[in-house]
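The structure follows.
Just one protein chain is left out here, and the rest sit where they should.
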Amino acid sequence: MKLDPRTKLFILAITSVSIFLNRSITVECIFAGTGLLLLALSGHLKKTIKYTVFFLALLLIQLYVVPLFPVTVGGIVYMFAVYIRKLLPCFMLGSFLIATTSVSKFLAAITKMRLPKGLTIALAVTLRYFPTMGEEWSSIRDAMALRGISASPVGLLMHPVQTMEHVYVPMLVSASKISDEITQAAITRGIEHANERTCMENVAFSVWDLLVILLYIALVAGMIYANRKGVF
Amino acid sequence: MNKANVNKLETRDFISVGIFSLIYAVVAFVVGGIAQMTPVTFPFMPMIVALFTGTVFMLYVARIPKKGALTILGVIAAILLFVTGMFWMMSVFFLIFGIIADFICASGDFRSFRKNLTAYCVMALAPMGAYIPMAVMPEQFDAFMKNKGDFASFEGVIHSIGGTWWILPAMVIGTVVCAIIGGLIGRKLLKKHFEKAGIV
Partner (left out) sequence: MLSGASGCGKTTITRLVNGLIPHFYHGKLSGRILVNGMDTQKTEIAVLSNTVGTVFQNPRTQFFNTDTDSEIVFGLENRGVSREELLRRLSEITEELDLHSLRSRSIFELSGGEKQKIAFSSVYAAEPDILVFDEPSSNLDMKSIGELSQLIRNAKNAGKTILIAEHRFWYLMDIVDRVVYMKGGEIVSDMPISAFLTLPESDMGKMGLRVRNLSLSEQGGMRENISENHLSVEDIHVRLGGRDVLKGASFLAGGGEIIAIAGLNGAGKTTLARAICGLQKNIKGNVFWNGHCLSRRMRRGKAYMVMQDVGHQLFTESVLSECTLGIKNPDIGEIEKILNKVDLLEYKERHPLSLSGGQMQRLSVAVSEICGKELLVFDEPTSGLDLKSMEEVGEIARMLAGQDKVILIITHDIEFMKKICTRILFIRDGKIERNLEGEAKEEIIDLLGGKN
């Protein structure tokens, strides 16, 4: 089952809007269950298990632990546990989207959405720079370690401004240089052609997309019904 | 280096926008993520983030002083937050505040530090979107407790932790203060480093 990235974005949007309007725990479990099912079907079993355990733990805290506390403490724990739990179905779909979509597929989908070209370029570079930023960070951290400057949270708490400076200076200067070099490589390969770019990656809707979208519409309908009837 | 086409975003600007938006978002994400991990620091997240992103913001405006750049920063931050499953109102806030910040900076031609700082204060408020659910959750808590047969209300909870109507303005003011500090640090580093290193 391969979904179009646009479908994944759509179900993520539906889930994140619905989940905070929803009042029924049953409906929330169905939203979470659907997310888990998609993750499991895409073969990411470890993530599925992790999210299942986390979701159930937070659910049990709400149902069985919160009532044990006095109302003040219970209220705070409730807020925290429920807030995070309500984000979980979005996290599930988010990691489903990220784990199952290559950057080029995602960009192909974005291109099809006919956003302005400049925005697409910026977004492409954002996604491309992500791993580079990781490389840069570990190299800067090494350099700091050799000078006896700590990049750890402890160091950050002790000397926040200084630590910020020591990380930002090499990182931002290097980013500027890399930005210039990527630009040169991109414009000498014709990124400024005025015509519309084509895209080798093909994204198209399939029957699966239709099914998943219908499923989510049904979920929203179910949620509205449950809210009206006050289903637990 | 670049003298031509002063006001319109070019390819090199879009590429800078892409890279620096990512850095802005990652800093906000990492710092914000750490801040949100404990119930005690949870409400202070936007303030802590505002302290850290100031430098990136100031460099961003100095490097790409053109209309539209901050709007795209907002859009990219919104997309990144959205696809990682963060609460969607945060994305909406980033979109709207990005556009507002863009207008404010543009009104000072991107060179007025006061305008840029004001714009940053607006931008720094975007993570507040994370707290919108808090507005609906007390009602749900009450409903939940009623269901359990307990008629204590959330009103009581809020009273007992000493918070009432002033929580929201307090957070806004706190964030703005932190944004001003973050922005000033940013200006200092800009003068001390980035101008001398020749990247703006």
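Read from first to last, the chains carry the letters A and B; within each, the first residue is number 1.
In the analysis below, contacts are C-beta pairs under 8 Å (C-beta built on N, C-alpha and C of every residue); 3 or more make two chains touch, one makes a residue touch a chain.
This is a predicted model, so every value here is computed, not measured.
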_Touch as defined at the start, partner being the missing chain; which of A:A13, A:I98 or A:V173 qualifies?_
A:V173
*Could you tell me which of A:V82, A:L156 or A:I182 touches the chain that is not displayed?*
A:I182
_On chain B, residues whose C-beta touches the chain left out of the figure_ = 1-4, 12, 192-193, 196-198
*Which residues does chain A use to touch the chain missing from this display?*
102-104, 124-125, 127-128, 131-132, 136, 139-140, 142-149, 165-166, 169-170, 173-174, 177-178, 181-202
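The definition used in the following text is that only the chains that are shown with their structure count from here on.
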*asked:* With centres defined as the mean C-alpha position, give me the chain A-chain B separation in Å.
replied: 18
*Touching residues on chain B, where the partner in the complex is chain A*: 9, 11-12, 14-23, 25-26, 34, 39, 42, 51-52, 55-56, 59, 63, 68, 72, 75-76, 79-80, 82-88, 133-134, 136-137, 140-141, 143-145, 147-148, 150, 152, 154, 156-158, 160-161, 185, 189, 193-194, 197, 199
*Sort out for me which residues of chain A touch chain B in the complex.*
9, 12-13, 16-17, 20-21, 23, 62, 66-67, 71-72, 74-76, 78-80, 82-83, 86-87, 89-95, 97-98, 118-119, 121-126, 128-130, 133, 153, 160-161, 164-165, 168-169, 171-173, 175-180, 182-183, 186-187, 191-192, 232
